[in-house]
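Taking it in order: structure first as C-alpha cells, then the write-up.
A single protein chain has been removed from this complex, and every other one stays in its place.
Order as written gives the chain letters A and B; numbering starts at 1 within each chain.
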Amino acid sequence: MSITFTPQQVASMIEAVAVEGVRTDPIQGIAALAEASADDLSFLGNLKYSAEVATSRAGVILVPLEFVGVPQTNQVFLRVAKPSFALALICSVLEAKLWPKPPAGVHASAVVAPSAVVDPSAHIGPLCVVGENTIIAAGVTLEARCQIGTHAKVGPDSWLKPGVLIGDYCVLGARCRIQPGAIIGSDGFGYEPIDGTIHRIPQIGTVVLEDDVEVGANTTIDRARFSRTVIGRGTKIDNLVQIAHNVRIGRQCLITAQVGIAGSTTLGDHCVLGGQAGVAGHLTLGDRVKLGAQAGLFEDVLADGFVNGTPAMPFGLERRLVVLSRRLPDLFKKVDSLAASLDSPKS
Amino acid sequence: MSITFTPQQVASMIEAVAVEGVRTDPIQGIAALAEASADDLSFLGNLKYSAEVATSRAGVILVPLEFVGVPQTNQVFLRVAKPSFALALICSVLEAKLWPKPPAGVHASAVVAPSAVVDPSAHIGPLCVVGENTIIAAGVTLEARCQIGTHAKVGPDSWLKPGVLIGDYCVLGARCRIQPGAIIGSDGFGYEPIDGTIHRIPQIGTVVLEDDVEVGANTTIDRARFSRTVIGRGTKIDNLVQIAHNVRIGRQCLITAQVGIAGSTTLGDHCVLGGQAGVAGHLTLGDRVKLGAQAGLFEDVLADGFVNGTPAMPFGLERRLVVLSRRLPDLFKKVDSLAASLDSPKS
Partner (left out) sequence: MSITFTPQQVASMIEAVAVEGVRTDPIQGIAALAEASADDLSFLGNLKYSAEVATSRAGVILVPLEFVGVPQTNQVFLRVAKPSFALALICSVLEAKLWPKPPAGVHASAVVAPSAVVDPSAHIGPLCVVGENTIIAAGVTLEARCQIGTHAKVGPDSWLKPGVLIGDYCVLGARCRIQPGAIIGSDGFGYEPIDGTIHRIPQIGTVVLEDDVEVGANTTIDRARFSRTVIGRGTKIDNLVQIAHNVRIGRQCLITAQVGIAGSTTLGDHCVLGGQAGVAGHLTLGDRVKLGAQAGLFEDVLADGFVNGTPAMPFGLERRLVVLSRRLPDLFKKVDSLAASLDSPKS
C-alpha cells in the first residue's frame, strides 16, 4: 500500500471515542496484531485476544471501549464501539484511494463497433473490444483487455476487471463486479452421440446476471441451450467456478471457489456452496440450502437443508458416518472376536 | 434472441406435417412448456408431459403426430414426427443467424508476424496475435483477442472464440471449436527436487488436437515433456478441465467440466468422464470407460469399465458400499447388542 494516514486522520475517519497515547509517524499498512510492524494499524476484534495487544508492535490499534490497557511508547489506541466495523470503514476509504474510478472515455487502443452505444460516463480501457449493437450503460468501468460481445448489455456502474469476456447477447445488471479472466457466455456443453460420433447441440441462449452479482477470476458461466442461464440479484461467485447451461441461481447466494453446477439445476435464494462442491444436473435446491466443501450432490434438497459428503446426505448423518467409519478397525476386530467366542462358547 | 420467425416460417423450416391453429405474430424465443411466454416457441419432446401443453402459454408448440389436443386461441401447433429433432433444426438455423461467420480478412488491430501464412479466407479478429512461421488454414475464424504462437497450425474451418491461446508449435486439426480463454500448450508441470530445491524439467513437446475436437472455456492442456499431448478426433472437452503433459485421449470422448487428468495417462475411444473426476498419472483406460462425477481413479480400467468413488472401484460395488455405509449406525448397534447378549447369555 502506498497510502499513509496519521493516527489523527484515522481517528477522525472512524470517529474514535478516545485517542490514547502519542505517535506522530503515519501508519502505512494494516496487519493482524501478531504480525503488525510499527508502521501498521491493527485491531482487537474480539476481547478474548486481548493479551495480544500488549505484545503487538502495531503503531495504531483499534480497541473496543471496554478494553483495559494502555498503549506502549510511540503507540496509539483508538477506542471505538466496534473495531471490526471501524476497520471496514478504513478499508473502504483505502480502497477508494487505491482504486480510484478510472476517468470517463474510450481509450484510443480500444476497438468499439460503430453500432455500440457507450454512455459518455463509461470508461473503456486499453485494448478492450465492444461488439456491434451492444449497450454500455452509465458509470460502467471496463478495465484493460475486456471484451463485450455483440448485442450485449452491461448495466449501470458495473465494474469489469481486466480480461473479462461478456459473450454475445448476454446481459449484466447494475453494479455487477467481475474479476479478471471470467468468461460469461461460453457455449453450453451439449452433445449427442449418434452412431459413435458426437454431435454438437447448438447453444443459442444467453446468460443474465441480475443486479449486484459478483463473479470471480477465471470463472466460467455457460450460455443456455435456449432461453437463459440466470444468476440472481446479489449472488456472489468465487474463482474458477463452473456454472453450466440453463442453471438458475437465486438471490444472495454464495458460491465458493471451484464449485461446479451441472446443467439445468436450480438454486433458491441465500444458498451457500462450499469450495470444490459439485451439484449434478436437473436438480432443485430450495432456499437457504447449504452444501459442504467438496460435497457431491446428486438429489434435490428442500429449503434449509444442510448436506455434506459424496454422495451428499444430511450433515448430521454424514458427520456420524465419518466418526463411525474411523471406528471400522475396532468393529472388524469386535466381530471377529464375537465369532470366535461363538465358535468356542464358554457355556 | 433478436431474431423472429412467423409460425409459417417455422413450419416450412421443419417441414411440419400439419399446422393447427391461427397465429400471425412472430415468435421470438424458445422455452420449455412451463416457462414459455406468448412470444416463445416450445415443444413436447415426450408424450408423458402432454398435460403441460394445455397450460403452456407458448405461441407455437411442436407436437408429435400422435399427440391428442387442440391449440388455444392465438396458438399454433406444428405436428412433426420428432419434435426434439425439429427443435434441433430450428436451433441450428437460429445459431447460423445469431453467429454468422465473420468475413474473411485480418483486422487492422491484429498483430500478424510477417512469416505467418494466413489463408485469405480466414478471419483474424481485433487484437489477435499470430506468431512467426504459423499457418492459419482456409475458413478459420479467430475471434477477438486470440493468440496463435509461433510454428503452430490451425486446421481448416476451426473456430476459436475470444481470448484463446494456441501455444508455440501446437497443432489443431480441421473444424476444431475452442471456447473462450482456453489455453492449449502451457508448460507441463515437470519438476525434480534436488537437495531441497525444485528444478524445472524443460517441456519441449507440443499439443495436437485432431479433427473436430472441441475445448471448453478456460480449460488448460499442457504441452508434452517431449513428443506430444494428443486429443483424439471428435473428442469434446468441457470448461475448466486440466489435461496434463503427455496425456493421450482417444476419439469421441466426453470430458466433463473440472475434470483433471494427470501426466502420461492414456484414454481409449468413447470414454466418458463425469464432472470434477480426477485421473492419476501413467494410467491406461480402455475404450468406452465411464468414470462417475467426482470419482478419483488411481488404477487402470479395462475397456467398458464403469467406475465410481474415490478411490474409484466398479460402479456396482461403489453403489453397494454407499448403501451399506449409511447402515453403519445400525450395524454398530447390532454388534453392541450381540456382544451384550454374549456377555449375559440367556442359557
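Here is the rule we use: a residue touches a chain if its C-beta (ideal position, glycine included) is under 8 Å from a C-beta of that chain, and two chains touch if they have at least 3 such contacts.
This structure is a prediction, so every number in the text was calculated from the model and none was measured.
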| item | value |
| --- | --- |
| Residue among A:S12, A:N74 or A:S92 touching the omitted chain | A:S92 |
| Residue of B:A122, B:I183, B:L209 or B:V307 touching the missing chain in the full complex | B:I183 |
| Identified contact with the non-displayed chain, of B:A81, B:V111 or B:A303 | B:V111 |
| Options A:R57, A:K82, A:R177 or A:R320, residue touching the unrepresented chain | A:R177 |
| Interface with the unshown chain - residue positions in subunit A | 1-2, 29-32, 35, 88, 91-92, 94-95, 98-99, 107, 109, 126-127, 144-145, 161-163, 177, 179-181, 214, 216-218, 234-236, 238-240, 252, 254, 256-258, 270, 275-276, 293-294, 310, 322, 325-326, 328-329, 331-332, 335, 338-339, 342, 345, 347 |
| Footprint left on subunit B by the chain that the document does not show | 109, 111, 127, 129, 145, 147, 149, 151, 163, 165, 167-169, 181, 183, 186-187, 189, 191, 193, 196-198, 200-206, 218, 220, 222, 225-227, 240, 242, 244, 258, 260, 262, 276, 278, 280, 296, 298, 310-311, 313, 317, 320-321, 324-325, 327, 331, 334-335, 338, 341-342, 345, 347 |
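The criterion applied here is as follows: only the chains that are shown with their structure count from here on.
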| item | value |
| --- | --- |
| Whole-Å gap between the CA centroids of subunit A and subunit B | 25 |
